[in-house]
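Complex shown without one protein chain; remaining protein chains in place.
First chain written, first letter: the chains are A, B, C, D and E, and each begins at residue 1.
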Amino acid sequence: MFPNKKVQTLTGKRVQVEMKGDKHMLEGKLESADDNLNLHLVETFEIIDGVKSRSLGSVVLRGNNIILLCPVGE
Amino acid sequence: MFPNKKVQTLTGKRVQVEMKGDKHMLEGKLESADDNLNLHLVETFEIIDGVKSRSLGSVVLRGNNIILLCPVGE
Amino acid sequence: MFPNKKVQTLTGKRVQVEMKGDKHMLEGKLESADDNLNLHLVETFEIIDGVKSRSLGSVVLRGNNIILLCPVGE
Amino acid sequence: MFPNKKVQTLTGKRVQVEMKGDKHMLEGKLESADDNLNLHLVETFEIIDGVKSRSLGSVVLRGNNIILLCPVGE
Amino acid sequence: MFPNKKVQTLTGKRVQVEMKGDKHMLEGKLESADDNLNLHLVETFEIIDGVKSRSLGSVVLRGNNIILLCPVGE
Partner (left out) sequence: MFPNKKVQTLTGKRVQVEMKGDKHMLEGKLESADDNLNLHLVETFEIIDGVKSRSLGSVVLRGNNIILLCPVGE
């Protein structure tokens, strides 16, 4: 299964995503993902030093700025 | 609904956008968005430390340099 | 009107462009723009701390390295 | 053989991947790779100063943020 | 004329190119350019503080990492 399809199987589950830039880590429930790895997360939190901090709610992430994505607790 | 379509449903509403580079946060009314997440915002402000600062008016943002987009007060 | 079309309506007008990298701000007259937001500017100046500095003349900017574009005095 | 096909021949083998951003090095077993070099790794570890550190398990990496990929022990 | 066509009219002429990364400035004779702004330069020099330094000879530059391109002495 190609990597983008693997991501789409995680729809409805919680994922952690490391973004470019400030390289902050986000955690949220994956609402949808397209083939470019653009993501729509809900119930999203910033993770700082491994701890949930600022709540962001509903966010859209641009796929090309995603470094790494992994399911939570898999 | 795919992430880029989710963004297009926000047309006419206020959104916050975190950009690459200086990673400044912008807030504006979403005038239009295409499938690459290129955005046209109007009544745009820079947000520094959570406070509206410099007014930028009408701006176009290149989609690939968007880290994160979220609706204001959703 | 999609964001890239919005940019094309600015042809012949002066625009400010914030670029990635050193994140310098440029100001010039928009000679042409394509759908990738590649830009050809003429009579271009670097803007440092809000002041016109080094004159660059005719320059081509690669769209993917544009953070933000806005018309001057709109 | 084109570079992306070379990568696909490594499926099932352990690879090291240097990512953009914090430029951390990861090592994992290559589960799948597509033509954009998006990767799905399993049994993944972060490599710090040449030593396996934090275990990341199953991760998806966005191809455009990969600097360099090499097979382990080839 | 679109920006990438403008660049192609500079074939055979000397151009200055500002690259991402270390943001070094290069100057060389434009041998060829494609629509992605990938460039082949010959007789290329690094420009440091406005002065020609290290000679690089024949180089290929990846278009997406070009910040800005301008003709020399236009």
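We take it that a residue touches a chain if its C-beta (ideal position, glycine included) is under 8 Å from a C-beta of that chain, and two chains touch if they have at least 3 such contacts.
Source: prediction; values computed, not measured.
**Q** Sort by label and list the shown chains the missing chain touches.
**A** D, E
**Q** Need a quick check: the contact residues on subunit E for the chain that isn't drawn.
**A** 19-22, 26, 31-34, 38-40, 56-62, 64-65
**Q** To test your reading of the contact rule: which positions on subunit D touch the chain that is missing from view?
**A** Given the touch definition above, subunit D has residues 1-4, 6-7, 18, 20, 23, 37, 63-64, 66-71, 74 touching the missing chain.
Assume only the chains that are shown with their structure count from here on.
**Q** Counting one step for each move to a touching chain, how far apart are subunit B and subunit C?
**A** 1
**Q** List every chain that touches both subunit D and subunit E.
**A** Intersection of subunit D and subunit E contact lists gives nothing.
**Q** Looking at subunit A with subunit D, do both copies bring the same residues to the contact (over half shared) or different ones?
**A** Different-residue interface.
**Q** Report the chain whose mean Cα position is at the greatest distance from that of subunit E.
**A** Of all the other chains, the one whose centre lies farthest from subunit E is A.
**Q** How far, in degrees, do you have to turn subunit C to put its CA atoms on top of subunit E, rounded to the nearest 5?
**A** 60
**Q** In whole angstrom, what separates the CA-based centres of subunit C and subunit D?
**A** Here subunit C and subunit D have centroids separated by 37 Å.
**Q** Multi-chain contacts in subunit B: which residues touch at least two other chains?
**A** Each of 20, 64 in subunit B touches at least two other chains.
**Q** With chains as vertices and touches as edges, which is it: line, ring, star, complete or other?
**A** Graph shape, chains as nodes and touching pairs as edges: a line.
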